[in-house]
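A single protein chain has been omitted; all remaining protein chains appear in their positions.
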Amino acid sequence: MDETQASRGGTTMDFGVSSERPSPAIGLVSVTGEIDVYTSPRVRSAMLEHFEAGCTSLVVDLSSVDYLDSSGLGILVAGLKRARELGGEVLLVTTKPRIMRVLEVTGLDKVFNISATMDEALQKTERK
Amino acid sequence: MDETQASRGGTTMDFGVSSERPSPAIGLVSVTGEIDVYTSPRVRSAMLEHFEAGCTSLVVDLSSVDYLDSSGLGILVAGLKRARELGGEVLLVTTKPRIMRVLEVTGLDKVFNISATMDEALQKTERK
Amino acid sequence: MTTPIIELRVPCSPEYVSVVRLAVLGLCGRIPLSYDEVEDLRLAVGEACASSVYRASQVDSNNAHIQVVGAVDSARIVLEIRDDVPLAPETESTEEDSGLEADFDNQQFRVSLMQLLVDSVEIGEAEGGGQIVRLVKNCELNG
Partner (left out) sequence: MTTPIIELRVPCSPEYVSVVRLAVLGLCGRIPLSYDEVEDLRLAVGEACASSVYRASQVDSNNAHIQVVGAVDSARIVLEIRDDVPLAPETESTEEDSGLEADFDNQQFRVSLMQLLVDSVEIGEAEGGGQIVRLVKNCELNG
């Protein structure tokens, strides 16, 4: 299904969010598809659930996301604010040029801790 | 470029036609992208060039084509008619389910000789 | 037709048919159709547009447009493809001097193909003299 869906131009049909908690303080949110004004509330819910369960830091895996608009950026920044209040942080995982472009153009590449892989991001959270 | 283009939903930007003549009687036309009312004239030109150069049979490689409309079908059928008049034939190469679907729904899967690979198609033309 | 929910208007020329197909793909993201059903509908819409483009080319209609109106509910998707190309009286198809006749590529074949791809095809005359093609694809609920 992946290949055919991808070749059909990234409709929001392909969108998915999954959650995991590798340790009590760290919430992991993995997103697939396009994050826009329609889909971003689902990312927001997944992030909120982790905070409510007691997480202080989040890792948001954007490695399968190729579209990120201001609605998604707004939610990531709001999550970062919340995490910092709790003494934690929000780490992003991506190597996608389009996502890097959006983060750079908005200056948010300097605000978020960005990793190329999930392992790298998890190591950073453990080191703290 | 291929991957990013593919993930953008098959606009006609990705369209391409290339030609080869593995033997004097056999013309090979390889198409990439969507064959529709806009792009099909370029397939037609490539087929015509081979006939004009003396080919009697054509192999049309559709293995990188995922959209084929009636304009494209019309051109393939016209090519088949011409080839048969010359004592040759038109062989199609594809394994794409969407292309097989269009050929089946129109009954043209029984009219064209369809191969899974280019090698298979070329072997069939040599055997004659 | 139920409440029209999307409307698209493009020039009636070959290079814009793919714009219509992409918009239909976007619209299909909102309804419970399988991959193959969506592709069948997209092909049917492409055929309706190709029919308009062909008719425009026969009468030198440089300023013609195609308008697509789409409505979806949970049970079906309805697409109306309308042009403003005057419906010509039936004529014998003229032979081109090209050496590779696409005489198979005719209007009747397009209609048959549409009928094979969607659940209902109706073709009529639009107000003002163009053609309307109305395509309906039923959705299997929870399919």
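Each chain gets a letter, A, B and C, in the order it is written, and its residues are counted from 1.
Everything that follows uses one rule, which is that contacts are C-beta pairs under 8 Å (C-beta built on N, C-alpha and C of every residue); 3 or more make two chains touch, one makes a residue touch a chain.
Here the structure is a predicted model, which is why all the values come from computation and not from measurement.
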{"item": "Chain A, residues in touch with the chain not shown (by the definition above)", "value": "9, 11-12, 34, 36-38, 44, 47-48, 51-52, 67, 69-71, 73-75, 77-79, 81-82, 98, 101-102, 105-106"}
{"item": "Positions on chain C contacted by the hidden chain, ascending", "value": "5-11, 15-16, 18-23, 25-27, 29-30"}
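Going forward, only the chains that are shown with their structure count from here on.
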{"item": "Chain at maximum distance from chain C, centres defined as averaged CA atoms", "value": "A"}
{"item": "Rounded Å distance, chain A centre to chain C centre (Cα mean)", "value": "40"}
{"item": "Between chain C and chain B, distance of the C-alpha-averaged centres to the nearest whole Å", "value": "24"}
{"item": "Chain A-chain B separation of Cα centroids, rounded to whole Å", "value": "43"}
{"item": "Multi-chain contact residues (two or more partners), chain B", "value": "9"}
{"item": "Multi-partner residues of chain C (each touching 2 or more other chains)", "value": "22, 25"}
